[in-house]
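As you look at this complex, bear in mind that one protein chain is not there, while each of the others sits in place.
Chain lettering (A and B) follows the sequence in which the chains are written, and residue indices restart at 1 in each chain.
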Amino acid sequence: MPEYERVNADMFERIDAAEILPDEAARPNVTYWQDTWRRLKGNKPAVASLGAITLIVACTVFIPMIKPDYYTNHFEISNRWPGAAYWFGTDNFGRDIFTRIWFGARYSLIIAFAASFLNLVIGIVYGGVSGFAGGKTDLLMMRIVDVIYSIPRTIYVILFMVFLGPGLHSIIFALAVAYWLPMARLVRGEMLQLKEQEFILAARVLGASSVRILFRHLIPNCMGQIIVMMTLSIPDAIFTEAFLSFIGLGIPVPRASWGTLASESIQYMRVAPYQLLFPSLAICLTMLAFNVLGDGLRDALDPKMRD
Amino acid sequence: MAKERLLEIRNLRTSFFTHVGEVKAVDDVSIYIDRGETLGIVGESGSGKSVAMLSTMGLLSENGRVVSGEILFSGRNLAQLGEREMESVRGSEIGMIFQDPMTSLNPVFTIGGQITETLVKHRKLPKTEAKRRALEILASVMIPSPDRRINQYPHEFSGGMRQRVMIAIAICCDPDLLIADEPTTALDVTIQAQILELMKELKSRLGTSIILITHDLGVVAGMCDRVNVMYAGRIAESGTVRDIFRRPRHPYTLGLLKSVPNPNRMQKERLVPIKGHPPDLLKPPAGCAFAARCTYAMKICVNARPPVFDVAEGHQSACFLNHPDAPSVSM
Partner (left out) sequence: MPMLEIQRLKKYFPVHRGFFGGKVQYVKAVDDVSFAVERGETLGLVGESGCGKTTVGRTIVRLYSPTEGRIIFNGTDISSLPGREMTPYRKELQMIFQDPFSSLDSRMTVGDIVGEAIDIHGLARGAERTERILAMLNRVGLRKWHINRYPHEFSGGQRQRIGIARALVVEPSFIVCDEPISALDVSIQAQVINMLEELQEKMGLTYLFIAHDLSMVKHISTRIGVMYLGGLVELASSGELYKNPLHPYTRSLLSAMPIPDPDESARSQRMILKGEIPSPIDTPPGCKFKTRCPRVEAGCQDEYPEFREAAPGHFVACHFI
């Protein structure tokens, strides 16, 4: 028998170790969203994007309040290069591009948020009904989606715009009508998958109504995916709006979205490239920030990464 | 017959580095297997039994790392081999079978393609020769009409058949060691019996040593020569299958045995469960990891980690009850 370290006899006293070991009650409560936020905070690019978006939104709200004049022509100062007086320079009519960019942001962002929100609503309702009902209803509703999908979206947006005429309301309407399809598909897919989960079965065994199951269980459980999708659809809407304005179907002058600004400046590109640079930068940076944030959210919400 | 050591793992520590901290999945574990032996590694989820074997094979996920220890296999330390050298060990000298035959086969290649690929890569066989050998192996794992099945894809096979294919791939290069990680957990009882029978038959025919990782004491009792019981990243007890089932010297082993009903007993016996649940490996307790659940816990158990005590020849237990000064208890 080998020698073992000698131990005091009283160390062999019988105890109930569960009583003296630290209790788990001390651990703080963590909700699903707190957990997601913690994970998102660890993602540096996503946090930076969130900061950038907050800054852009704040500027969009406040800068036009401070500098309300974006439309008066001042031909004496037209086409000034960026400098101390005019940070982003002036355009052909002598209007301050810095001011115009933040006014443009109002249109671009309102369009993007409103269109994405409408997509969300239509998508949740359509996809929710389709996925929840299942069977024949689902089959029919999804074939309709397939048919709409088979025509390039830009075509109908342009058709709608030609039909409704340029303007804020029509552009939001056109984007909302054309861009809800991916959201509907996503929600429907999530529903189909969740519906077979045992916690839904348990609710049904308890006698929960369909409405209760839909609103208490199914939709809250898709919410993460929906938010990611919505975040990623915002840059899409910004881009489409810019494109429409660029080809002259967007916001009419003298009001201007980022797309309009870019479109106007294109003819002066040789002499005043900065006039194109700043609106383009605004579009690019905003889209990038939303995309990075969306990716970060997706990673933070991914159940496979939950521990 | 003199025993020849095939694989020896010495003081292995493997950790996973997560954003919440270091998880010591395997903490100072020593395991060995002799040639021709079947070694069972028993433990519950999170006990580190799979991680110990994945460390051996160099198959840890990105955030996992062997922190220290040696893995000696035919004169080399596997813990120090590079990825390229490990690739030649895996599949050629050590074969593996995993729990889920669905995900461990590549769905876009035929079964025959996957076996011949292994043979061409490790044995440098010409294509036609490899194919002939693949047919032989499929027949040896009792897949009916192998000449037809060899050109089929994994999805055309049932769970049990897929596990046979996995075994065929694992043994096609005549490995010295076969590591089977819960090979029958995903299968039905009658199919499990078929697969276990096949493994026994292959072992006696080819002389392959087997490390069988499982949580099922019934499977261990029927298959293994020696058993290592793992708990919370450490070896709780090791010994021959009879030592473990007849003379357990660790309260955890005893608790496991009392938790499962023996269907051969006609009298209904009340199960004695182990209370509580396993510790959080992020914050492992200072003393014995099992102390909080142990019926026999003593003051020393929460203060110090139990060393490994030699209970008898080839029978070790990491429990202070085996200390010469400890009060004797009947288990």
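The definition used in the following text is that a residue touches a chain if its C-beta (ideal position, glycine included) is under 8 Å from a C-beta of that chain, and two chains touch if they have at least 3 such contacts.
Keep in mind the model is a prediction, meaning the values are calculated, not measured.
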Which candidate, B:79, B:111 or B:274, sits in contact with the chain we can't see?
B:274
Missing-chain contact, candidates B:53, B:256, B:288 or B:318, resolves to B:256
Which of these, B:31, B:202 or B:219, touches the one chain of the complex that we don't see?
B:219
If the hidden chain were put back, which residues of chain B would touch it?
44-45, 158, 160-161, 188-194, 196-197, 215-222, 241-242, 245, 255-264, 266, 268, 270-275, 277-278, 293
Could I get the residues of chain A that touch the absent chain, sorted low to high?
25, 27, 29-32, 35, 139, 197-199, 201-208, 212, 216-217, 220-221, 306
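Criterion: only the chains that are shown with their structure count from here on.
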When the centre of a chain is set as the mean of its C-alpha atoms, what distance in Å lies between chain A and chain B?
47
Footprint of chain A on chain B - complex, ascending:
18-20, 275-276, 285, 287, 291-294, 296-303, 307, 309-310, 320, 323-327
Spell out the residues on chain A that touch chain B in their complex, using ranges where they run on.
1-2, 4-7, 9-18, 20-21, 39, 42, 307
